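Report on one structure; see the data block that follows.
Of the protein chains in this complex, one is absent; all others appear in place.
For subunit A:
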Amino acid sequence: MSAPMPFWRAAGMTYITYSNICANLVRNCLKEPHKAEALNREKVHFAISTWKDGKAEKPVIRSDLAED
């Protein structure tokens, strides 16, 4: 069982990476009201902090929101 490897897999991409790139390209080709809506839906906003010696370090806020 050796199916031919897709070119993106050979380049080291995972399926998640590949499908997200595809989805993003499709979103970028939409007409205006739908495009803004689709891109807004994909925005993420979260705080991440690593733990060292049982204590949380200063959280880093990662955000795609325009106002930050």
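Details
As a working rule, contacts are C-beta pairs under 8 Å (C-beta built on N, C-alpha and C of every residue); 3 or more make two chains touch, one makes a residue touch a chain; residues count from 1.
In this section, contacts and distances are computed from a predicted model.
Going by its UniProt record, the hidden chain of the complex is named "ATP synthase subunit delta', mitochondrial" among "DNA 3'-5' helicase", "ubiquitinyl hydrolase 1", "Eukaryotic translation initiation factor 3 subunit K" or "ATP synthase subunit delta', mitochondrial".
Even with one chain removed from view, subunit A keeps its contact list with that chain: residues 7-8, 10-13, 18-23, 25-32, 34-35, 38, 41.
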